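As you look at this complex, bear in mind that one protein chain is not there, while each of the others sits in place.
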Amino acid sequence: MSVTLKYPFERREAPEEYRGAPVIDGDRCIGCGACSRACPPDAILVLDDMREGFRRVVLDVSRCIRCARCEEVCPTGALRLSREFELATPRKEDLVQVVKLRLARCVVCGNYCDFTVRQVEKALEIVPEDVREAARERISLCRACRRRLLGEDLANLSTGLWGGILGQEG
Amino acid sequence: MGAVKSKAGEVLEEVIRRLRYSVPVKGVKALGEGRAVVVVDRRFLRDAVLAFFKAFDGREPQLSSMVGIDESGRLGGDVYSITYWLSLNDGGSSDVLLGIRAYVRGDDPTFPSVADVIYGSNWYEREVRDLLGLKPVGHPDPRRLILPDDWPEGVYPLRKDFPYYESPSTEPKYEFKVVRDANVVPFGPYHVALDEPAHFRLYVRGEEIVEVDYRGFYSHRGIEKIAESRLTYNQVPFIAERICGICGFTHSTAYCQAVEAAAGIEVPERAEFIRTILLEIERIHSHLLWVGVACHLLGFDLGFMHVWRVREHVMWLAERLTGNRKTYGMNLIGGVRRDLLKYRVEAILKTVERVRREFKELVDMLTNTRSFVRRCEGVGVLTNALARKWCVVGPVARASGRKIDVRADHPYAAYGRLSFKVPVRSEGDVLARALVRIEEVFESLNIIEEALDTIPGGEIMADVRDLPEYSEGVGCTEAPRGENVHYVMTGPGNRVYRWRARASTYNNLPAARDMLVGYEVADAPLIVASIDPCYSCTERVIIVDVRRGSAKVLSRGEFERLSIRKSRRCA
Amino acid sequence: MSGAVPQGVAGFVRLALSLAFILAVPPLMDGYSRRLKAAMQYRVGPPLLQTWYDLTSLFRMGSNAPTKALSFTLAPCVALASAVLAATLLPYGQLPPITFSWDVFVLIYCLSMVSVSMILAGFSVRNPYANIGANREMMLVLTGEPVLGVVLAVLALNSSSLSTLGITHYLRLRPSLLLILPILLYVAYVESAFIPLDIAEAETEILEGPLVEYGGVLLGLFKYSLMIKRFALLWLASSVLIFPLYGLLGSVGPALASDLLTFAAQFLTYFTLHTLYTVVEASNARWKVRDAMKLNVKVFVAGILILILTATGW
Partner (left out) sequence: MAADPHVLQAVVEAAFAAYVAAAVASASLKGRFTASLKVSSALTAAGSALLVSVPALALGSLGSGLTVALFGLKIYVDYLTAVFLTIVALLGFATSIYTPAYMRHYRRLGYGWLYGVLHPAFIASMALVILAEDLLTFIVAWEIMTFTSYLLIVWERDRAEVRAAGLKYFITMHVLSTLPLIIAVAYAGSAYGTYDILKLAAAGIANPALYALFLVGFAAKAGVVPFHFWLPEAHPAAPSNASALLSGAMIKVAVYGLLRMTCFMMPCNQVFGYVIATVGTITLAIGTLYALRQTDGKRLLAYHSVGQMGYIWLGLGVGIIFIPMGGAFRAFGIAALVAGLFHAVNHALFKGSLFLGAGSVLFRTGTKDLNVLGGLARLMPATSVFTAIAALSIAGVPPLNGFLSKWLIYQVTFLSGNAYLAFCGVMALFISAATLASFAKFYTSIFGGEVRRGLEGVREVPKSMLAGQGMLSALCIVFGVAPFTVIPVLAGAGGVLAGLKAAQAPITSNYLAVLLRPEWVPQQLRSYYMPAVFATALSLGVLGLYWGVRSRVRASPSGAWLCGYGYMRVEGVKMVARNYYRAFEEGIEGLYHAGASASVKLGSLATSVARAYVRFAEAVSRVGRVGRVFTAFADYYVRRVRSDYYLDEALWRPLQRLVTNLYRVLRGKSFNTIAYCLAVAVALLAALVIIAEVMGVGWG
């Protein structure tokens, strides 16, 4: 007769449509930051450490509103909303997921660029095979070098070609 | 459909003509079928508003919203505008929403108040005073309304020169009413019968309430300011739906409709039907929730638990349709994000059938529980005259004999293509409000069935590009608690320049005083609950903690600082 | 009957057993109520011992006092001591653990001491909800007490006795007695503050009234004493309800057997009453204090008529 359950000993699974806590798949994430830009409550941040050469994608599930906009914009499907909803914890750190990615080095000056190695790989995956090798040389340039060495038009070309993937901002 | 629209246009023309008789009109800005803004001189603002109410007394004139805007971005200089949004509500034949606007300069920021005649404008005018520093002259109760007690005088947060992350504070101060020979019973901010913070100050003799004072807006966090400063237009729906934990979808719909109206976006029909279905699901769950709460307040937990048991099916349905127990995350500008798949349609029909059957049994049980009915009957009466003066909306208005319902009067989404009944009662007491809601549940179940039968195929999302700058739009929806009005003025950079979300409770809550006086402390929780108040709706909540010293929902760790810095960088 | 009053070691054993029963059972019955209500609401409900868990966790906590007045701390102590002592005046089996002439009034007073301490505690803090709750409780006592009085008067006239022992043993079956028994059940219900008459401690209206300022161990004491008071009232009603059995069972075999049999009858009646009351409680909304007072007055007038009937020998 009773409609309640002896929770937590018995539990009811959430349906497949359910939008639960988001999870970042560290293997798939390329650190492009599209999710961060789409996220309404700023639950995802992208932080670059230019000295050590790391990019951290930080997801704070306690800020998340489960809108799944990140899932929609993620180019690699690294970010998915799970069916998990039992998130109570005494430590807020438990709700933070961090993906640490190595930044690409500028082939010219050797400084770190504002994009990750995986972003570069992803970009190369996308471009047609015939230009891949050519692109590899030009893609890993930091902003300053690109502007200085390749000149205005080349920089424009680069932005036009890769801007969407590299996620550079003004 | 077309015929209706042209009818609305005719009525609008008539309205403007009648206004011209009474006051000099400086200009008219058409916003679409049945929508326009009339600009008058500040001196004639009051006369124009009163003329509207007087001329159309028989067509349920309504103060739907009032928006104050810092126009410095659009017009340059220290200029503000005040727009009273007035509507006629007579069952769809005059689908008119008219803005009466006056411009006010910063060196003399005053305008004539209408609150002594149209009680409903009481809060609107105080809000404009608080947030923009425009002073209503002749206001009967010019105390602070929205800003916290410790906010300094002369700082107006909604002016464009005020940064959204500032939170100045000073010594707290507030003047409450003083009533002789009466004891004070503080009802709230934290009271089991209030789901959210609000402070009613009941002045009682014995248990009889002789006077009531209200201090609210504890959950006002400047959501509009944040939307204007930090968010892009497609992020706003997610905040708009979090205005309310119960009727969120109706807020995001109203916001989207406002933007769609401003940008002239045609929403696919299928998306409109989906919105309609979800709105009705939301209404059912909200009304069931309310009936349960009313039972609980009267100590009748049997009714409470059973009603909520039925409500649970609705929640599960919402979970399958939207991915969330609440109908969250479905709306974007231009349409909806998830389609109604075949199996979902079956789930809906099954749930509708079940809810109809089980709720009917429960209603029989409730209306046969004498102790329950007796507590509701003749309590918290709001007369029709007062209901009209306070411009109350939704079931509160319909229980006091006002036949107003946005779905019928200003058809939106797919409502114009569906048939339904608007239940009205004339008693004006808590029982009438309960019965109106109960009837509406059954009506909503019918609407869902009809919508599923007639839903067309096709796309669910329109192609949306950049928004035009400084274009205005108003979106109205009938939330479970009544008319929601969202006003949007777009700005540069795909942001909103001004967004004014007016929830239904904002119109209903000020009337609580007239419902409470003369009854007893024992009735107070029920009477307040009977308007189904939603304080965060009224006060527009957001996640960022602006007020000094308030409860820290979020810790102020590194993350917050970083995220704020990030947002500023974006801005 | 004086000769039958337990003395010496036997008396102490009876007292100890009764005390253990009085202290242990009320929270269990509350747990039972909660399960029963849960079943009515299609819920699983808490474990039977939940009320005990709640109480023990309350007893482990300290309390905050909003006032320096001694009465604030003293009131729950008085309430619990009075409730327990009131319960010891009731018969468990054939005899009560404590008895003396005219102890019925002591019983009534001890039971009302629970209310009195709540009223005084409620009035002595600067909290309008506590004040209103105390005010309501007092008005209920004002109208409830006469009903209790008239019931007792009928029972006393019927049995010519004013001790629980005498009343239970010497009641004679008369029409008036049959009429007064429903009123006894009514008054037990009213004084036990079941919904719809939990007006003074209405949680959703006035935040449990006089208890609003209490927390921790003091709240635990109050809750405990309210449960024991409820138990005592219901046990009183059940002890009176089974009045024909005392003589019948009293003559069965050894004293212990007759005691146990009577106790079983009492407990069964008590359990039934409790179940019944819980069901009534669950299917009602709370009244307003005015309505409750009106009904009390009506019942009082009916009681007076029955009193006259009793005096005429009916």
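As written, the chains take the letters A, B and C, and residue 1 is the first residue of each chain.
Basically, contacts are C-beta pairs under 8 Å (C-beta built on N, C-alpha and C of every residue); 3 or more make two chains touch, one makes a residue touch a chain.
In this text the structure is predicted, and so the values were computed from the model without any measurement.
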item: For the chain not depicted, the shown chains it touches; value: B, C
item: Contact with the hidden chain (one of C:Ile22, C:Leu55 or C:Leu80); value: C:Leu80
item: Selected from C:Gly31, C:Pro128 or C:Gly209 as touching the chain missing from the view; value: C:Pro128
item: Identified contact with the non-displayed chain, of C:Met40, C:Leu55 or C:Ile98; value: C:Ile98
item: Positions on subunit C where the hidden chain makes contact; value: 2-3, 5, 7, 62-74, 76-78, 80-82, 84-85, 98-103, 105-106, 108-110, 112-113, 116, 119-120, 123-132, 134-135, 138-139, 141-143, 145-146, 148-150, 152-153, 156-157, 160-162, 212-213, 216-218, 221, 289-290, 293-294, 297, 304, 307-308, 310-312
item: Contacts of subunit B with the absent chain, listed as residue ranges; value: 149, 172, 174, 181-191, 197, 199, 201, 204-208
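Going forward, only the chains that are shown with their structure count from here on.
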item: Farthest chain relative to subunit B (centres taken as mean CA coordinates); value: C
item: B-C or A-B - the one linked by more C-beta pairs in contact; value: B-C
item: Computed distance of Cα centres, subunit C from subunit A, in Å; value: 67
item: Interchain centroid distance [CA atoms averaged], subunit A/subunit B, Å; value: 37
item: Approximate Å spacing (C-alpha centroids) for the pair subunit B, subunit C; value: 50
item: Set of subunit A residues in contact with two or more other chains; value: 3
item: Residue numbers of subunit C (touch at least two other chains); value: 42-43
item: Of subunit C, residues touching subunit A in the complex; value: 38-39, 42-45
item: Residues of subunit B defined as touching subunit C within the complex; value: 183-186, 191-193, 204, 206-207, 295-303, 305-306, 309, 369, 371-372, 374-375, 520-525
item: Complex contacts: residues of subunit C adjacent to subunit B; value: 37, 40-43, 128-129, 131-132, 135, 195-196, 198-199, 202-207, 282-289, 291
